[in-house]
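Working notes for the structure below.
Removed from the display is one protein chain of the complex; every other protein chain stays in position.
Labels A, B and C are assigned to the chains in the order they are written; within every chain, residues are numbered from 1.
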Amino acid sequence: MRIAMIGLGRMGGNIVRRLLRGGHEAVVFDRNQHLIDDLVKEGAVGATGLDDLRGKLAERAIFWVMLPAGPPTEDTITALLEKSLPGDIIIDGGNSFYKDDIRRAKLCVAKQVAYVDIGTSGGVWGLERGYCMMIGGETEVVDYLDPIFKTMAPGRGTIPPTPNRMEQEGEDARAELGYIHAGPPGAGHFVKMVHNGIEYGLMQAYAEGFDILKSKKSDKLPEDERFDLNLTDIAEVWRRGSVISSWLLDLTASALAKDQMLAQFTGTVADSGEGHWAIEAAMEEAVPAYVLSAALFARYRSRVEHTFGDQVLSAMRFGFGGHTEMPQ
Amino acid sequence: MRIAMIGLGRMGGNIVRRLLRGGHEAVVFDRNQHLIDDLVKEGAVGATGLDDLRGKLAERAIFWVMLPAGPPTEDTITALLEKSLPGDIIIDGGNSFYKDDIRRAKLCVAKQVAYVDIGTSGGVWGLERGYCMMIGGETEVVDYLDPIFKTMAPGRGTIPPTPNRMEQEGEDARAELGYIHAGPPGAGHFVKMVHNGIEYGLMQAYAEGFDILKSKKSDKLPEDERFDLNLTDIAEVWRRGSVISSWLLDLTASALAKDQMLAQFTGTVADSGEGHWAIEAAMEEAVPAYVLSAALFARYRSRVEHTFGDQVLSAMRFGFGGHTEMPQ
Amino acid sequence: MRIAMIGLGRMGGNIVRRLLRGGHEAVVFDRNQHLIDDLVKEGAVGATGLDDLRGKLAERAIFWVMLPAGPPTEDTITALLEKSLPGDIIIDGGNSFYKDDIRRAKLCVAKQVAYVDIGTSGGVWGLERGYCMMIGGETEVVDYLDPIFKTMAPGRGTIPPTPNRMEQEGEDARAELGYIHAGPPGAGHFVKMVHNGIEYGLMQAYAEGFDILKSKKSDKLPEDERFDLNLTDIAEVWRRGSVISSWLLDLTASALAKDQMLAQFTGTVADSGEGHWAIEAAMEEAVPAYVLSAALFARYRSRVEHTFGDQVLSAMRFGFGGHTEMPQ
Partner (left out) sequence: MRIAMIGLGRMGGNIVRRLLRGGHEAVVFDRNQHLIDDLVKEGAVGATGLDDLRGKLAERAIFWVMLPAGPPTEDTITALLEKSLPGDIIIDGGNSFYKDDIRRAKLCVAKQVAYVDIGTSGGVWGLERGYCMMIGGETEVVDYLDPIFKTMAPGRGTIPPTPNRMEQEGEDARAELGYIHAGPPGAGHFVKMVHNGIEYGLMQAYAEGFDILKSKKSDKLPEDERFDLNLTDIAEVWRRGSVISSWLLDLTASALAKDQMLAQFTGTVADSGEGHWAIEAAMEEAVPAYVLSAALFARYRSRVEHTFGDQVLSAMRFGFGGHTEMPQ
């Protein structure tokens, strides 16, 4: 199939590469000309703007928007919708908030344009491993795009099949290839949002565990209770037969193998919105989300030296006990 | 009554003062001679050591140990127990772990010495406001010491009586004066330990709330959703008729009235053991203690610039997404 | 002053009573006729609807809406705005989301109607103790309404003044009477929202603490480490000289004095929106809110027998260890 990709960053560029290698055609655009040029060398067709892009697509044009969530995505989709013809398909493959998808899909429907939201996981490894995709949209449209998804997805690979699977009605065979039609517009990004919420929680669980291991050599502990543990070996051994083996652990093992002190990293950790939205969703549903929220807050906390709240604590302690602060 | 006080720091010294003013006698000892001298000027009898101390007391000597928990308290009580005669009373008025009390009480019983543990709250304000006391020990002994406790306690004061009170069997009239016989040895420090666990939780609730208020002027927020709030006035107004009025809020209001920025404090917050032990107790009882533990962890976190866990998070993010760290 | 009150529930009705007693006049309306009748007997003027209400007010009419947040408040304010004349004042005294205030205030401005949002704390005790008020609105309007606020507020009462207070520029003398002008429209409800977030945190801290105390008699603990503690006395003694004394503790002491088992309550705990919004605000500001969120989640959790998450845990444990579930 022929597809237009708007946004050729790390994700968008590699998706195009994977599609080209799979025999599809891609028309590409980015504000950054050299990103276009690079892909043209690899077989894509360059475009000079959104009008040119539309012109280089046939009927039922497929636009894949792969831009940062918020204004870049919003403005681009608004512009595309104006240029679209009935039957065209706009895909938001970025990290949008699912309520924005629901809203936008209604606008698109009014113009007989289809709207599809896709949450993709796989990061920089997607080109090689394939992209895990969670797709929201109308069934007919998602089915129409299937050749695209099949090429992008990891496929069955060497991952062992899940016992018991395909015994319930309604299970989707595509899940075993690495993509699902999650539901109507918004459902793709919703599932991806929860995925990222879980991701934060998993990461924080490992982070706290390795912190406990590392701090076990602290000279504040009784001398016969101190251990100077080899974190690199521990991460490695947990990859092999333990209950907590995972891809995130594989990555941690690799980072620790490079440098057990992780001295390259100061520990200032960004979050990208999904963790926040996942907690919002939990609150709307009255679901307790202790771990997912704590994981998010740890990132906020990592980015400030002290909170004002910490100062309030010190002020109270001084007030009732005359306590002065500890030296850091 | 005549009582010996060992440890004349902020707490021990003021307790002696309050007892002297209440007509009791005190023999005092501290490793720091000038602390002894100060109290002698106010009417106490100085001692040169534990032997001298015992000599200056009659039968049924009362030793009040007011030292830091851990070795200072443990060693002093061990030494006192050796010098004690049957019928003597050893009081640990510090912040000991209640299981240490249980253990020590057994050692004392073997020598016919009584052991009493007292958790006191009130901080530097106790001299003036009186001390809130939670007492563990045998009933006969606690009753014998009652004149001491009555003098130390705040008394009824102007605090309105609790509706419904004194209608259940087994309620203790002393509670309205500000002290209770909580149970056998260890019970006093156990109740005080939970008190401090709650204290950490309350403090952290206010701390987070004031942080949310202060950060509402952040220029990362949409311009029409920013507020530059006066924290001093907010703390003040909450003291008056609101559901969250408390003594800790009074202290916060006073600190904010002095300097709304709390610039005197960096936000490095100590913890003193009770918070930790309260979580241990919760775990032994399988009681969920989300808030009390989070409050404790916030203090740990306030004392390091970055955790190793934060670095692990950054290493993973770099691993799967090529993400570099945020500038702080 | 003469004021119209729409919504005569527990809060609205008592506010009218307090205003009448303070020499103000009130025109009252509610869908429930007997609530109107009751207040008419106490000196209020009844109205048959919003039109009648407007007719019974002079120029610069003051409408106080005291209804549940969401559609009841929204619809009433929309209707009032249609019937309002330039110069009129609409007050939302309920528990609205502050972003709704910001939006509504813009609509009002367009019609030269003033919008004021007031967060009130004090619950059923307000009639007697006075209402603690956090007010958002334009300065001129808030000043104009001052006689109303002064009557409603608790006043200085017997609460000791805050040391250091009134030494910084910009402090508001009204705070000592129990109300503040927090900022532009929305600021009143924002401050009240954070107040309630803190309230949840404080409550949960006490709740966990009393749970640890109560569970200390569990027969799962070693026999010499069990205590059968008198919670009623403990709550009472903490009211007197302890660091954790507060109004919420006073209420707890009273409830425990009535029945130490609290058998009247099953422990199914509602939340009213502010706790949720406070976490949202924290996330927008990137403020870690571990305690406030945990307190909110405890309420969600109290309302279900088991979460689906609990079942997922059991399924995993069965999967890797063949573990069957514990009997409850």
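FYI, a residue touches a chain if its C-beta (ideal position, glycine included) is under 8 Å from a C-beta of that chain, and two chains touch if they have at least 3 such contacts.
Keep in mind it's a predicted model, so treat the numbers as computed, not measured.
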Quiz item: In the intact complex, which of the depicted chains does the undisplayed chain touch?
Solution: A, B, C
Self-check item: Which of A:N230, A:Q264 or A:T324 contacts the chain that the document leaves out
Solution: A:N230
Quiz item: Per the definition of touch given earlier, which of C:V27, C:M203, C:I244 or C:L292 contacts the omitted chain?
Solution: C:M203
Quiz prompt | Residues of chain A (touch criterion as defined above) contacting the omitted chain | solution = 99, 102, 121-123, 125-126, 129-134, 153-154, 157-160, 162-168, 170-172, 174-180, 182-184, 186-187, 190-191, 194-195, 197-202, 204-206, 208-209, 211-213, 215-216, 218, 220-221, 224-225, 227-230, 232-234, 236-250, 253-255, 257-260, 278, 281-282, 284-292, 294-295, 297-298
Quiz item: Where does chain B touch the missing chain, residue by residue?
Solution: 243, 276, 279-280, 283, 286-290, 293-294, 296-298, 300-301, 303, 307, 309, 320
Quiz item: Given the full complex, what residues of chain C touch the hidden partner chain?
Solution: 10, 123-125, 203-204, 206-208, 210-211, 214-215, 247-248, 251-252, 254-256, 262, 264-270, 290, 294, 298-299, 301-323, 325-328
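In the analysis below, only the chains that are shown with their structure count from here on.
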Quiz prompt | Distance-to-centre winner among chains (Cα means, whole assembly as reference) | solution = C
Practice problem: Indicate the whole-number Å distance between the mean C-alpha point of chain A and the mean C-alpha point of chain B. | Solution: 46
Exercise. Can you tell me which residues of chain C touch two or more of the remaining chains?
Key: 243, 286-290, 294, 297-298
